[in-house]
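Right after this comes subunit A.
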Amino acid sequence: MQFEFNSSEPIYHQVAEQIEDAIASGGFEEGAQIPSTTEISKEFHINPATVLKGMNIAVSKQLIEKRRGLGMFVKSGARQRILEAKRDGFFDAFIVNLVREARNLNISEEALLDLVKRGYNQ
Partner candidate 1 sequence: MKTRQVTKYLFKKQLPQIGVVYLTLIALIIILPFLLAAVSGTLSSFSIIDQLRGGSVSAVFGLYIFVVSTLSYENFKFLIQNGISRKTFFEAQLTVNGLLILIGNTFNLLYGYLFLSPITNNASFNLFTRVYDSYFSNPILNGVLNFVMSGLLLVVGALLGMVIGNFLTLFSKVIQRLILIIGPISGGIVLLFIARAMIDHRFQMSWVVNFAKLVLGYQGATSYNPFALIISLLIFGVILAGITRFLFGRKQLKRD
Partner candidate 2 sequence: MSMLEVSHVSKSYGSKSVIADVNLMFEENKIYGLLGRNGAGKSSLLNIMTNRIFASAGEVKIDSESVADNDSKLGLMYLMSEVDLYPNGSKLSQIVSDSELMYGGFDHQLADKLIEEFGIDMTQKFGKLSTGYNSIFKLILALCLPVKFVILDEPVLGLDANHREIFYSELLASYSENPRTFILATHLIEEIATIISDVIILDQGRIILNQPVEDVLARTHSVVGPKNDVESYTKGLNVVGHDNIGNIRANYVYGDLDDRRLPDTVQLSNFDLQKLFVFLTNQYEGGKHHEN
């Protein structure tokens, strides 16, 4: 887990995102235990309640689960769920901007598709 916080976005949001990213990248493996609220709090100087709030977002997204007395564990299928959610958001997050920028630069649809192909071939 590689926390880098910016101070203008809610911290709990960033905690949830960082957990998600760590699972997506394989940093946190499925079935494995993730650091406890206290550990994250202590390591990154974040109020434990804020960390917990971030964790709860990840719990509600079915990415991690609490095992009583043991701690938080990555749920099986979590990585798949994240990738699916990212794929769903891919169009809004990247394609819309890509096309808008291409239009600004007068790149035609065909030219853009060629560029995408070139990207894949690299």
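Throughout what follows, a residue touches a chain if its C-beta (ideal position, glycine included) is under 8 Å from a C-beta of that chain, and two chains touch if they have at least 3 such contacts; residues count from 1.
If you want to know what made the cut, all candidates are chains of the complex that A comes from, given by their letters.
Source: prediction; values computed, not measured.
Of the numbered candidates 1 or 2, 2 is the chain that subunit A touches in this complex.
Listed in rising order, the residues of subunit A touching candidate 2 in the complex are 5, 7-12, 37-38, 41-50.
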